[in-house]
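Here the structure is laid out as structure tokens; the discussion comes afterwards.
Removed from the display is one protein chain of the complex; every other protein chain stays in position.
Letters A, B and C mark the chains as written, and numbering starts fresh at 1 in each.
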Amino acid sequence: MKNYRWLTELLSPEEGHFVSIREFLFSTTTEYQSLDILELGDYGKCLVLDGRLQSTLEDEFIYHEALVHPPLLLHPNPERVFIVGGGEGATLREVLRHRSVRKALMVDIDREVVSRCKELLPEFHQGSFDDPRVVLEFTDARRYLEENPETFDVILIDISEPVEEGPAYLLFTREFYQVVKDRLNRPGLIALQAGAATCIGAGGECFSAVHNTLESVFPSVSAYMASVPSFSIPWGFCLASPEPGLDPLSLRDVDDLIRSRIQGSLRFYDQLTHQGMFSLPKHIRTRLAEEQRLIEDNAPLFTYR
Amino acid sequence: MKNYRWLTELLSPEEGHFVSIREFLFSTTTEYQSLDILELGDYGKCLVLDGRLQSTLEDEFIYHEALVHPPLLLHPNPERVFIVGGGEGATLREVLRHRSVRKALMVDIDREVVSRCKELLPEFHQGSFDDPRVVLEFTDARRYLEENPETFDVILIDISEPVEEGPAYLLFTREFYQVVKDRLNRPGLIALQAGAATCIGAGGECFSAVHNTLESVFPSVSAYMASVPSFSIPWGFCLASPEPGLDPLSLRDVDDLIRSRIQGSLRFYDQLTHQGMFSLPKHIRTRLAEEQRLIEDNAPLFTYR
Amino acid sequence: MKNYRWLTELLSPEEGHFVSIREFLFSTTTEYQSLDILELGDYGKCLVLDGRLQSTLEDEFIYHEALVHPPLLLHPNPERVFIVGGGEGATLREVLRHRSVRKALMVDIDREVVSRCKELLPEFHQGSFDDPRVVLEFTDARRYLEENPETFDVILIDISEPVEEGPAYLLFTREFYQVVKDRLNRPGLIALQAGAATCIGAGGECFSAVHNTLESVFPSVSAYMASVPSFSIPWGFCLASPEPGLDPLSLRDVDDLIRSRIQGSLRFYDQLTHQGMFSLPKHIRTRLAEEQRLIEDNAPLFTYR
Partner (left out) sequence: MKNYRWLTELLSPEEGHFVSIREFLFSTTTEYQSLDILELGDYGKCLVLDGRLQSTLEDEFIYHEALVHPPLLLHPNPERVFIVGGGEGATLREVLRHRSVRKALMVDIDREVVSRCKELLPEFHQGSFDDPRVVLEFTDARRYLEENPETFDVILIDISEPVEEGPAYLLFTREFYQVVKDRLNRPGLIALQAGAATCIGAGGECFSAVHNTLESVFPSVSAYMASVPSFSIPWGFCLASPEPGLDPLSLRDVDDLIRSRIQGSLRFYDQLTHQGMFSLPKHIRTRLAEEQRLIEDNAPLFTYR
């Protein structure tokens, strides 16, 4: 066996995924979480937080284009964007490609994660942290939004899964989504990653419960999916808006919008990709529709690890 | 650790997936391949051939509905269906739900696989082998088609991956697809599973090379995808027809067709699922478009294991 | 990778061992524990209880000769032997080879384990259960000894590790060893397996704590070791006697005793092996000497799993 160093992720007590480690670039335990920057076989450089793969060089474009471009193109003119989390700077990178954006405020709780990614993962942020439109704050994003009256056109929630003792679980609750809604302009949109999209075991609970919780706060909520190979399970996302009637599938001029509003070319996202992402398979829609769980500060959701 | 018995699949030399084994129902080495019928954690009963997960109780409906219903509903009146492989009988089960079907001829090389699945996996075949419309033959499907002049409305190729020394690799070549085409009525369609749909490493080579090889034989070829969680990687399928101009995305009355032509209710497939499956993301379309490889009898493709 | 079915044992949260599974012979959950009878790569058939390898065809002779022959040869004329546990019958097999033995009473709590081993592991017991000198009871060995006044020349404790919720942990306590001592004739000896013999992490705690607990009950206690490859860590044993002054290393005529008292030939045990087993390395002796822990009914020891 040529490979002898492995990164292992348990998806549940019954199932896991392993990838070979080619190189160890940096590992530490920050104030908030364990942090690894590794180079993986086939996937290249990657960021790992609390033992969970966050993004890899070879497929992060799927995740970040999926998170950023649908909400920004569904907005007529997104000028002010708020990013909750976003550690490695790739969400920021995609936001800044939108010519309309005048301010991108990124609030990540973990200064060390951002600092190490800035140094060691330049392919991910591509210099975005130095763009003059960017404001970067290191604090709890929820507290920041609660204490600052500034409002935004789009808010992107790009945080790791709500594991116990991790920094993120209070950013998955009804109360937090209410705070987010209060900081949105009209028109306004949010998008977030919502965990694995699967019907197996307890695996899809985060996706469906986040979706259900968003529906208790926002009149318009749309779920969508994208397959990021390094996650080894399809991934769920949600879009939401304080205005009723949002229907992402009615957006038919994605290719034109990309040409006119986004700099450079995209690898994952276009009209057909957009259509595919929002056309969830029936069993996933069934699971979302049946979900009753409401995530609240005093009834938080924790995912397995 | 509660679990101590594991099924491990290497997706490449760099990456793998493991699932706990709850129960061992049957294992043997047949004339053609190793065969395991296991019960897995979260996934339930499953069929494993040559160490590769073929289908599990909890998510086989995704694979089998994806393979069968698109070609049968794109055909105006499928009466005669040929199944290449199809061991556990679930493809047959879905075919038989189509009211129009008058004959389903299934040719699997491995009598022992079919016999054990018939006995141990009744939830998969649901008695399909006893349907009077079914003819079951145990021989090499390619030779069968070459030697018999009978023609069919739909041919479904439901075989395991082309691993070296496995029984399937000569069923992935241009020459075989030509045989298949020669046994199709007009109108006629084929559908097949084509391996992992990924852009990472060599992982997606089977999908793109099969797609390219089909294009050298059939005027109409469409690729599509579905996520079967137990495969841990999105799965690729292809549809092809000897008639030009086939456009699956133009099929807008899937829900009506299901109601009128299929018995019972589906869990995975409907109009929106159909739209999602055929709306491949841009990077997968790019990879398919760039593929040059032609799989031929004297230049076969083998997937990693 | 040729192998895709694995048995995995965690030795600690930091370390584990995996062996390929060739064949699944039987698996169930009995009234007391999970039970697997498997065929492993290189090791052949094996017995697994609660996920822990108990013995394999290729190396069980090491364990069973090490457990049985030292105490029986140190006794001048062992006629009556009591076996606590001993599921697969291999301890019984070695006991019955001693020509002096007139009665071997084996008490195992788990009738199903013994019954399945009798049927599926004949190479292990070699018909021992049918020997007219054998009495077999299925009950709790501790209660049996407490309730029956019968006494024995040698008592062998051949039970699985004291895992939480497992059936064995009350057979590792000072109170139990007192019961055992009360049922020993004079002269009399006991021998038992005592878990991993290692200085790493918490791994050797069972061995040293059992040794220390025995010393609180018996005047003579000797620790010894043998390497059973399938355990992947050297294994600890203890001998004890109610008479002071027992020194196993002073036994110099092992080869003669084997010839005169044991039927058939041994593969592991002889004079030099005896000398090696009782000549513990210094760091293990140091660890045993430093151990303070006393295992008692209300302060039981549980090993990791």
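Just so we're on the same page, a contact is a pair of C-beta atoms (placed from the backbone, for glycine too) under 8 Å apart; a residue touches a chain by one contact, two chains touch by 3 or more.
Treat the numbers as computed from the prediction; the structure is a model and nothing was measured.
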Touching partners, among the displayed chains, of the absent chain: A, C
Residue in contact with the excluded chain [from C:Glu14, C:Glu123 or C:Glu164]: C:Glu14
Of C:Arg99, C:Arg143, C:Arg252 or C:Arg285, the residue in touch with the unshown chain: C:Arg285
Subunit A, residues in touch with the chain not shown (by the definition above): 1-10, 21, 23-24, 27, 36, 48, 51, 305
Residues from subunit C at the interface with the omitted partner, ascending: 2-3, 12-20, 40-43, 58-59, 61-62, 197-201, 203, 225-227, 229-230, 232-234, 266-270, 272-273, 275-283, 285-286
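In the analysis below, only the chains that are shown with their structure count from here on.
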Contacts common to subunit A and subunit B (chain labels): none
Top chain pair, ranked by number of contacting C-beta pairs: A-B
Interchain centroid distance [CA atoms averaged], subunit A/subunit B, Å: 33
Whole-Å gap between the CA centroids of subunit A and subunit C: 54
Mean-CA-position distance for subunit C and subunit B (Å): 52
Residues of subunit C engaged with two or more neighbouring chains: none
